[in-house]
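== subunit A ==
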Amino acid sequence: MITGIPLSWFLILGAALFCIGVFGVLANRNLIVIMMSVELMLNAVVLNLVAFARFMEPARITGKAFAIIVYATAAAEAALGLALTVAIWRTENTVTIEEIDLLQG
Partner candidate 1 sequence: MTDAWRGVLNVLLGAFAMAIFPLAAVIFLIWEARKVMARMQDRLGPTNAGTYAGPFALFQTFADAIKILTKELIIPTGADRGVFVMAPVLMVAVAIAVWAVIPLGPTGLQVVDLDIGAFYVVAISSLAPFSMIMAGWSSRNKYAEVGAFRAVSQIVGYEIPQVLSLLIPVMLSGSLSLQSIIRAQNVPYILVAPVAALVFFLASAAEVGRLPFELAEADSEIVAGFFTEYSGMMFGAFYLGEFINNLTASVIFSVLFLGGWRGPWVDQVPLLGIVWLMLKALLVFNVLVLFWAAMPRLRIDQVLAFNWKFLVPLGLAELLTVALVDKAMVTAGVTGGIERAAGLLAANLLLGLAVAGVLSQTSRSTRQRQSFRRPPVVHP
Partner candidate 2 sequence: MIHPYAVVGLFLLVSVFFGIAPLALAWLFSPKKANPRKQQVYESGNPTFGETWIEFKAQYYLFGLAFLAFDVEAAFLFPWALAYNQLTLYAVLEAAIFLGILGIGLIYVWRKRWLEWM
């Protein structure tokens, strides 16, 4: 199944996904879209982990263990980030980052 696909292809795909995420974080002002871009970046990281695990040490489970722990962190980040977004929406009525000024007295 995997025959013929070199590791570098997976890494380049991961890099592309990561850079699209970077673009999303830099260019957007909407908190939810920024969260989505961060999810893309994390997904790229896990893609790399799984690819390395498959090519470098298929008999061991280090890569998989790392990957699912990254998944747990990603889920925690998403849950708290989105909870904060909705909390901000309910007090400030906006999700645009430039209009959020909770810390200004």
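One rule holds in what follows: contacts are C-beta pairs under 8 Å (C-beta built on N, C-alpha and C of every residue); 3 or more make two chains touch, one makes a residue touch a chain; residues count from 1.
These made the cut because all candidates are chains of the complex that A comes from, given by their letters.
Please read all numbers here as calculations on a predicted model, not as lab measurements.
**Q** Once the contact definition is applied, which of 1 or 2 turns out to touch subunit A in the complex?
**A** Every other option belongs but stays apart; subunit A touches 2.
**Q** Candidate 2 touches which residues of subunit A in the complex?
**A** 1, 68, 71-72, 75-76, 78-79, 82-83, 86, 89-90
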